[in-house]
Every structure is written in C-alpha cells, then in structure tokens.
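The complex is shown incomplete by one protein chain, all other protein chains being positioned as in the whole.
And now, subunit A:
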Amino acid sequence: MLKLENVTKTFGKIVALKDINFNIGDSEFVFITGASGAGKTTLLRLMLRELLPDSGKIELDKEDITKLPSKQIPRLRQKIGVVFQDFKVLGERTIKENVEVALAVIGLPKNDWEARVEHVLKLVGLTDRADLFPAQLSGGELQRVSLARALVVNPKIILADEPTGNLDWETADKLMDLFEKINSEGKSIIMATHNKLIIDKMNKRVIELKEGGVFSDSESKVKTKSEKGKK
C-alpha cells in the first residue's frame, strides 16, 4: 500500500535521506530504526506530506503523494493516523473531546461520534478517564489518548514517531501490545523507534536507516513470524 522509490531529501547541505526504496504491504507492521539523526522522522514527515522530497516517488494506495496539490493534503492526512513522541494532545480539551476533534476534522456527522469514541476509548482502556483533562493523566495514558485519536477515524495506516520515547519500559511494553492488537485487526503500522528492546521483542519487519540510507531491511523474513528482525 506504501511504496517509496528513490526518495531523496536534503536540507541545504544536509542529506537527510538518500535514495530510499521500500515497499510496505497492507496490514504490515514495520519498524524504522537507526541512530538519532538517521532520518526516521524525516521519512515519516515525507509520508504525511509535511515535507516534499527533492526527488523520488512516494505512493500511497497507488497515488503519488508528492504530486498532490496542497489542497488535497488534508484528504491524504485524514487517511493516516499519527502518533507522536510528545503525544500532542490538546491541553484545553477533555480526553473525549481530544478524540472527537479527529472526527470533526474528517467531517463525520455528530450522531455517529458517540459509538466510535466509546469504542476506541474502550480499546485503549481510557473509558473511565473520558472526562478528565490531559494534565490529569500519566504519560502512558496520554500516549493512549493520542493513539485513540489516530484510530477513531479508522485509518488504514498508522504512523508513529518514537511513541515510546517518553515512556518507561513497562508502559512502553503495554503500549506495544496495543499496537500489536491494532495491527492484527488489519491496520498497517509504521513506527520509528530506536528502542532495541522493543524491536527485539516484537519480532516484526525492521528497516534500519544509517546516515540517510537504508542500511538493512528484514523484509524477506517478515512473513515467517518465527524469525527475528535484524538490528
């Protein structure tokens, strides 16, 4: 469903990504890893059309998103759920309202909100926190809010940039179980992380970036669940 072809991105003299090629299938779970500064965030931002590559193609559902006119960008982003390292929940709105905002953004009629919001809050285990404000929640809970907001619009693909970066190991582990569950329900997940413990434990496909290039890709091993992803 997502295909990158010879994607290069520079910032002035800095080459953040060079000649990236890979393919991600439907309902695949992929880790993008690599040292800090390797280009993970840049890659995700390209997929969201926050940035345009200098050259190359990025196809989502057979559509080259680098060619998308800027008017169409909201439509693209509405198909993608995003989860950020720093959660990016709206501090002045309750948990429930934070999730509802995503539904308002895609223009879903209000009558259909209740059921969807209840469903995702239950999924991430925050039903009883629905009317609290973000300041009253822990980091792990906030990241689940962020995930609920991403999920509620029912995207086919979820991008997560270091979602466990601000969480302790145990909380991160629980969050990963949630991602795993979501993936098993058919959603593609592309997660940037440098947390080797998580990668090792999850046993998913791993694309490792190094200095802006693909250093390794465990693609071939992905279908056979018994094998481990390369570091």
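We adopt the following convention: a contact is a pair of C-beta atoms (placed from the backbone, for glycine too) under 8 Å apart; a residue touches a chain by one contact, two chains touch by 3 or more; residues count from 1.
Basically, contacts and distances are computed from a predicted model.
Missing chain, UniProt protein name: "Cell division protein FtsX", from among "Phenylacetic acid degradation protein", "Ring-1,2-phenylacetyl-CoA epoxidase subunit PaaB", "Cell division protein FtsX" or "Xanthine dehydrogenase family protein subunit M".
Within the complete assembly, A:78 is the residue of A:78, A:127 or A:166 that touches the hidden chain.
Per the touch definition above, the residue from A:14, A:35, A:104 or A:197 contacting the chain not shown is A:104. By the touch definition given at the top, subunit A reaches the unshown chain through residues 48, 50, 73-80, 82, 88, 90-92, 100-102, 104-106, 149-150, 153.
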